[in-house]
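Excluded from the complex is one protein chain; the other protein chains are retained at their positions.
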Amino acid sequence: MRELKLFYGPQHLGMVGNFSITLKVEGDRIVKADANPGYLHRGFEKLMEQRTWMQNFPLVCRINVVEPDHMELIYSMAVEKLAGIEVPERGKYTRSIFCEMARVASHLFGAWAYANMLGFDTVANWAMYHRDLLLDMFEELTGARVYHVYLRPGGVRRDFPNGFTDKLVKTLHKIGGKVPDYNATFFENSLFKKRAEGIGVVTREEALRMGAVGHTLKATGMKYDIRKIEPYDAYDQVEFNIPTRKNGDAYSRLLAIRDDMIESVHMIFKLIDKMPKKGAVYTKTPNPFKWNIPKGEAYVRCESARGELGLYLVSNGKNKPYRAHFDTPSYNHGLTVLEKALEGESISDVGNIMMSLYVVAPEIDR
Amino acid sequence: MDRNQISKWLKNPGKMANKYSFHVVYFCTGCGVIEIPPSITTRWDAERFGIIPVASPRQANLFLIAGYVSTKTLKAIIRTYEQMPEPKYTIAFGSCPINGGMYYDSYNTITSLDKYIPIDGYIAGCMPRPEAVFVGVTHLWKLIDMDKADGYKRYREDYKHYRANQEQLFGDMDWPPLFSKENIK
Partner (left out) sequence: MNELKKKFESIFNNITVNVVEDNRIVVNIKKDEVLTFLSYLKNLGYEHLSLVSCVDWINKSEFELIYILSSYMAKDEEYQEKEKTKIIVKTRIPRKEARFITVINVFENAEPYERELHEMFGIYFEGHPRLTPLLLERDYEIPPFRKDFDMQNYVDNTYGKIPSIKERKKEQNERT
C-alpha cells in the first residue's frame, strides 16, 4: 500500500494542547510518527536567568498549566537546597496537602480530556465540575484559580484560613462519592474498555530503555515513585500505597492514574489528621531584592502528577540563577515514548494513546 | 430569546443569528485554554451564550486566541484564521497577546498580536476567569450590534499591510496570499 504523510495537529480535535505529530500512514496504520513540539516554547530557562530568585516564581508555575504547583514546589526545593533553608514542620504538611490537591485536580483534568476525546461527555462534564470544586478551594486559599504562586522557599505563603481543612474534607468526600459513578460510566464501561485495552502497549523493557517515569512505569508493575524513593516534605510521615497495573496498555495506565487519585485523596485525609495544630508555616527569607544565593548547584526531584520531575539549578553567587534546566516527565513521554507507542497503531487511537501517556504540551516545550 | 429583541431579529436576522451562535475554533493556542473547558462544561455553561466549540475552522466564526503566541503558533493561527468563513471574530484571551505580558523579553513569543491579525476584543488577566470570558463575549455582542466588530473587514481592507507584517516576521511564507491584488482596495 502507498505511504502517506499526515499532519496531526496542532489545530485538531484529537489533540489536547498545542502539539503536532507528523504521521506516516499506510491505510490507517501508522508506520512512523514524528513528534513536532515547540508551539509553546517561550524559553523559560533563558527568561529565568534574567529575573531574580523570587521573581521567578510567577514564571515557573506557568511551565505546566495543568498542575503549576509542582513546578513551584520543585523550584522552591532547589532554592532551599542552594540557600540552605529549612521548612518548618507545619509548612511541610501544608505543602504536601497542597500538592496532593493539585495532583487530584490534575488527574480530574486528565479524566476530562480523555473522556472528552473518546466522546464520554457525561464523564467529562462531571470531571470538570469536580475539578472546579477543587479550584474553589485553591481560590479560597491563594486567591487564584489556576496559577497560585502559593509555595515559596522555606514554606508556603500563608497558613490555611479558619475552617479550610473541614471544607476541603467535605469537598473531597463529595468528589469521592462520585467514584462509583465514574467507574460505572467510564473506567469499567465496556465501550471504553474496548477502546483502550491493548492499545499503545509500552512493555517494561521499552519503558526502561526510553526513560519512562510515572504511571507509564506503574502500569507495568514497578512502584517507581519519588515520594517513596526519596521522600520530601511530609511524605515520609504518612502511609500510602503506590497503585500499579500489569499490562502496560492505555487502559492500565488510566487505571493507575485513577487509583493514584483515590490514593491521594486518602493521603490528604491522613495528612490533615497528622498535621501539627500550631506553628509557623514558613521560614523567613532575606529581602528578595538583595537576595544573593551562594555559589553552587542543585539537582532535586519530586513526583508530579505525571511522574518524576527534576530541576537542575546553578547559582554563581548573584541575585539571579545562572542556569536552570527542568527535566519534565512529559518530555520523555511526549517525544521518545509516544513515537514508539504510536508505531503500528491506528490513526483513530493517536489522541487516545497520547492522553493515556498523559502528555502536556507546554511541559515539553517550556 | 429576549422579547424586546424581536424587532432587531426582523431587521437584521443574519447578524442576530451570527451573534447568538458563536462557534469557537478548537485550537489550544496557549495556556489560556485551561479556562475554556470549565467555561464550556456544566458549571459555567457557555452554551447559555450560544458558544460551542467546533472541530474545524471552516465551521467556526469565533477564534479565541488563548494566551501567549509563539512564532511557530502564530503561523498556525494565521492559517487557521484565514480558513474561517466570514463574518469572523477574534478575541485575544489573557495579557500576553496584548503586549507580550510576562514574556515581554522572550525571544520566541511575539509582543502584540494585532500587528499580524485583526483583534476584535481583548480579555485581560492571567488567567481571566470564566466570568471574564462571558463578559468579553457579551461585549462582543454589543460591538456586533454597533458594527464595530469589523476585524474581518479590516483584514480584507488592510490585507496588504497585514501580509507585509507577516512577511517581515517570517521571511518567506509558504502559502499564497488570501486575497488577490485586485481584491485589495
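Every chain is named by a letter (A and B) in the order it is written, and numbering of its residues begins at 1.
Throughout what follows, a contact is a pair of C-beta atoms (placed from the backbone, for glycine too) under 8 Å apart; a residue touches a chain by one contact, two chains touch by 3 or more.
Just so it is clear, the structure is predicted and the values come from calculations on it, not from any experiment.
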{"item": "Missing-partner contacts on chain A, residue numbers", "value": "37-38, 41, 43, 45-47, 50, 81, 208-211, 213, 217, 221-224, 228-230, 244, 299, 301, 308, 310, 312, 314, 322-323, 325, 327, 331-332, 335-336, 365"}
{"item": "Touch list for chain B against the chain that is not drawn", "value": "71-72, 75, 100, 104-108, 110-112, 114-115, 118, 154, 158, 161-162, 164-165, 168-169"}
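Convention: only the chains that are shown with their structure count from here on.
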{"item": "Mean-CA-position distance for chain B and chain A (Å)", "value": "30"}
{"item": "Touch list for chain B against partner chain A, complex", "value": "25-31, 33-35, 37-38, 41-43, 55, 57, 68, 70, 72-73, 76, 80, 102-103, 105-109, 126-127, 129"}
{"item": "Chain A residues within the chain B interface of the complex", "value": "10-11, 13, 15-18, 38-43, 46-47, 50, 58-59, 62, 65-66, 109, 112-113, 116, 124-125, 128-129, 131-132, 135, 144-147, 361-362"}
